[in-house]
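Note that this complex is displayed minus one protein chain, with the remaining chains in position.
Labels A, B and C are assigned to the chains in the order they are written; within every chain, residues are numbered from 1.
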Amino acid sequence: MEFAFTDEQVMIAETVQAFFKDNATSERTRAAMKADGIDRELWASFCTELGLAGVGLPEDFGGAGLGMVEFAIIAEAAGAQVAALPLLGLATAAQAIAAGGSEEQKAEWLPKLVSGEAIAAAQSIYGLSVSGNTLTGDVQFVPHGASADVFVLINADGAWIVRKDAPGVSVTTHTTMDQTRPLATVSLAGVAAEPLADAGAARDALHNGAWICLSAEALGGAQEALNRTVAYSLERVQFGRQIGSYQAYKHRLADMLVDIEQARSAVYWAACAVDEGSDEARLAVHSAKSFCADTYFMCAGNMIQLHGGIGFTWEHDAHLFFKRARSILSMYGNGDWHREQVAALIMGEAA
Amino acid sequence: MEFAFTDEQVMIAETVQAFFKDNATSERTRAAMKADGIDRELWASFCTELGLAGVGLPEDFGGAGLGMVEFAIIAEAAGAQVAALPLLGLATAAQAIAAGGSEEQKAEWLPKLVSGEAIAAAQSIYGLSVSGNTLTGDVQFVPHGASADVFVLINADGAWIVRKDAPGVSVTTHTTMDQTRPLATVSLAGVAAEPLADAGAARDALHNGAWICLSAEALGGAQEALNRTVAYSLERVQFGRQIGSYQAYKHRLADMLVDIEQARSAVYWAACAVDEGSDEARLAVHSAKSFCADTYFMCAGNMIQLHGGIGFTWEHDAHLFFKRARSILSMYGNGDWHREQVAALIMGEAA
Amino acid sequence: MKLGFSQAEEQFRAECAAWLQSQLNGDFADIKGLPGMNSMIERRKDWEQRLAENRWSVIGWPEEWGGRNATIAQQVIFAEEYARAGGPNRANHIGVELAGPTILAFGTEEQKAKFLPGIANGTQIWCQGYSEPNAGSDLANVRTKARLEGDEWVVNGQKVWTSLAHYSDWIFVVARSEEGSKGPKGLTFLMMDMHQPGVEVRPIEQINGDAEFNETFFEDARCPADSLIGTPGDGWRVAMGLLAFERGVSTLGQQMGFRNELDAIIAAAKTNGLDKDAVIRQRIAKAEIGLRLMRYGALRMLSHADSAQIDGAALTYKIQWATWRRDLGELAMDVLGQAGEIAEGDAYEWSALPNMFLFGRSDTIYGGTNQIQRNIIAERGLGLPREPRGDK
Partner (left out) sequence: MKLGFSQAEEQFRAECAAWLQSQLNGDFADIKGLPGMNSMIERRKDWEQRLAENRWSVIGWPEEWGGRNATIAQQVIFAEEYARAGGPNRANHIGVELAGPTILAFGTEEQKAKFLPGIANGTQIWCQGYSEPNAGSDLANVRTKARLEGDEWVVNGQKVWTSLAHYSDWIFVVARSEEGSKGPKGLTFLMMDMHQPGVEVRPIEQINGDAEFNETFFEDARCPADSLIGTPGDGWRVAMGLLAFERGVSTLGQQMGFRNELDAIIAAAKTNGLDKDAVIRQRIAKAEIGLRLMRYGALRMLSHADSAQIDGAALTYKIQWATWRRDLGELAMDVLGQAGEIAEGDAYEWSALPNMFLFGRSDTIYGGTNQIQRNIIAERGLGLPREPRGDK
């Protein structure tokens, strides 16, 4: 019975927590928000100095080995600082290529993605017109899509790589509520896409990666929202008392911790289940995504509420957490959809 | 703008509140719970001495005139003491007969129901086998069904009066969670039922009566659950303080009042809308039933929780409120169903 | 007890509606349905003037000061029709709803003559200076200082959340005039000219990217000695009396805005098919029910408005609507899906529903957080022990 971090995992956690805390500062994140939502210097240090962009990717192609547990540890730490990074692209596109790509595809893309030389994004394209490997239509809501060099696109029938510079590809960026991860529309006009060898494996890897990454970000963000609110509650005095001494305030913070602890179990259950190829993996990823997203949104909303007036100013960081939390709720399937998947898994077919 | 009680309505409210407070005591209610869930002495005083059983029924047939607002005032006061009375039968069966019965039917039944000489119950019989006016099958979950002398039964095609002593009628009483209003199964073996002249009017009156009566009971019960919990919170000392001085406790009581005030608006909106024949009447009754039932259940659950250990003993009255609240949730359509009706009214057809 | 309004009241409604619609479909069509508090301020001042010329700007006031002595029912009706006709947010709502009534109740005849006409006709826009950085929920913890120097008050300090300050002409300030006093004692209620060197206004950007609130700094700002309401040291009583003027007559107008928001959500659901989703239907139904109960709660509250009794509906109304609207924002985003997270243009500017989602987070904070509201409900409404101050 060892549902606890190994010493190595503890070390990775300490390293990445310190890294993001020191480097993904509010100032730098806000600078990135004014640009394309990526702190490129941070991304470069993460990929090259820290060398952790390859976690969960095969060592043969520049990856660091290890698995989704370690990836989740990183995403949790990045999420805790609402870091402006294209980490989700690693969780989705790179995982899909690693799982479903040919040796050539892996050799071409994985080293570039691990080194930070290229940025990837992924999305599903249900409803798009697909004829053989020729794709036509608008791919909506692609996270960090305007900054990506390569896209992995999936539907029920296949999985493809599309280069940003391929003929027929054009990208429209959008001003997005969460400016740390702007959405883009990728328009495809008869684009000749490169099919991934094992579409099923790619699809599963993409989904598992997306859901675990977002769940872990949400866990980190929720915990940090709690930590910062606790700190504020010990500083701020109203009616001559620390506001953290008011029982209603305390209890709300306690409720945050109750859900955060469950979110923590959810993230690492899901990551372990995927790494171990457990029968529970599908149940776990849907559970984690829905539960963690709700927890983060609740905690970030409370962060605003419990900071009072200052909490809804632009100057305070609470809105960064709040907007990230809101975006995670909808991204790659909302809570109702994930819970419906859970229901279908345990009860049989969808309603 | 007079969405407030008239002087006469205030007087009725004061009278019935005092009546039920003085007479529907825990001791008497518990005695009724061991029998058939009716405090017959109380019912007799209510019908004859107080003379209020005819509220909302036509004066020509022994009724007291007035409308659903006044009926709601009475049901609120009765509900506040979880009185063991067949009031719901008046709200449903008597209203249905008054609205849809022939002159003969009204003349036969209303005076008896108003005087307390007969007890009525009502239920819908969707799914029962109906051939002309001959009914066959089990009518389930009839409130106070084992004590009733007459039943009003409705479905989409008609509305009927069935006497308990009619050939082919047999009644099975059930030990019911809420012992102040036991449910019964009324079995009909080819019973020749007496059709009500205007089935549509009867159906509407039965439904409106049921929903307003239950909503008002719920309002009264919720308010009384709050009142008693407030009183306890000022008495009970833990850690050297009145428990009502703990902010988390105070806030929960405040949340109860917030919903109770809305429930109060809901009950009297619905009652007025029905009395005035307003376009909003259908929206109002569905809103009231779902909102008030939820409010009562929340308040009664909090009543137990905030009384601590004593709150889940048989000896304390909290469980009377809690079980009545639970039964109202399911009776004559649960919350989801009523809200779906609201959605259909405002958005068009059902999902 | 009845739901509607009397025939005479309905006649008054028709009169309001006719006039408002003629204006807002005529001379003032350009500001019909204008959202927010910031845009087209000059035109909105013109509009205030037009309202005043026709005695519609302060209908609850006495006739001598430009009002109509309107009953509460009439005020409610006007607010509803104003909203229905698409009237823009009232540029001077603090003057009309707070400053004016305070001056009417507590001011001298000179003060009435000096201030009321400008409030009534919108030539003098007002803002309020209550909150301070360390006096958020704890309103009495005022640190802004006022001292009498000759025939002038000299004011130093900082106020925050002064909405409209950036285009206001006047501000009422609660300042500590007795050195060393604490809490509600030793405060004075002053009316100050915003157009002077000692007053500086800095906008506070909110999470929606807009800036409706401000910080207002006073550095040796001045006003004549007779600019106070009441007596020196008595400012808390005046300020609290002022808060009591928020009787909620504008409530039913505000609810019409909520109605529009909910209707927009329903329309969005019908467009993207979520109107068939049983879970969304439940949430829409809950929102609808909540809105209706808000209306009838407000009507109950206003029908009792003359009663001395503490009214549960009035005590609970703020937390009710604020919570409802916060939940509505979440429903809006859940219905819009990711499309709701994308701005229409390049700027960080939001269409109505996402903006409501973001700005709605402040509804449960300003004007008394939900936590403060629950204290008030528990203490005043239920008679529970008061929350102890830490500094007593």
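What we mean here is this: a residue touches a chain if its C-beta (ideal position, glycine included) is under 8 Å from a C-beta of that chain, and two chains touch if they have at least 3 such contacts.
In this text the structure is predicted, and so the values were computed from the model without any measurement.
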Chain not shown, its touching partners among those shown: A, B, C
Contact with the hidden chain (one of A:Phe239, A:Tyr268 or A:Tyr332): A:Tyr268
Sole contact to the chain not displayed, among A:Gln17, A:Gln123 or A:Ser233: A:Ser233
Touching residues on chain A - with respect to the absent chain: 1-6, 9, 69, 226, 230, 233-234, 242, 244-245, 247, 250-251, 253-255, 257-258, 260-262, 264-266, 268-269, 272-273, 276, 278, 280, 283-284, 287, 290-291, 336, 339-340, 342-343, 346-348, 351
Where the unshown chain meets chain B, residue by residue: 140-141, 174-179, 183, 237-242, 245-246, 248-249, 301, 304-305, 308-309, 311-315, 318-319, 322-323, 326-327, 329-331, 334, 336
Positions on chain C contacted by the hidden chain, ascending: 277-279, 282
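Note that only the chains that are shown with their structure count from here on.
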Averaged-CA centre spacing for the pair chain C and chain B, given as whole angstrom: 41
Of all residues in chain B, the ones touching two or more other chains: 247, 250-251
Residues of chain C touching at least two other chains: 277, 371, 374, 387
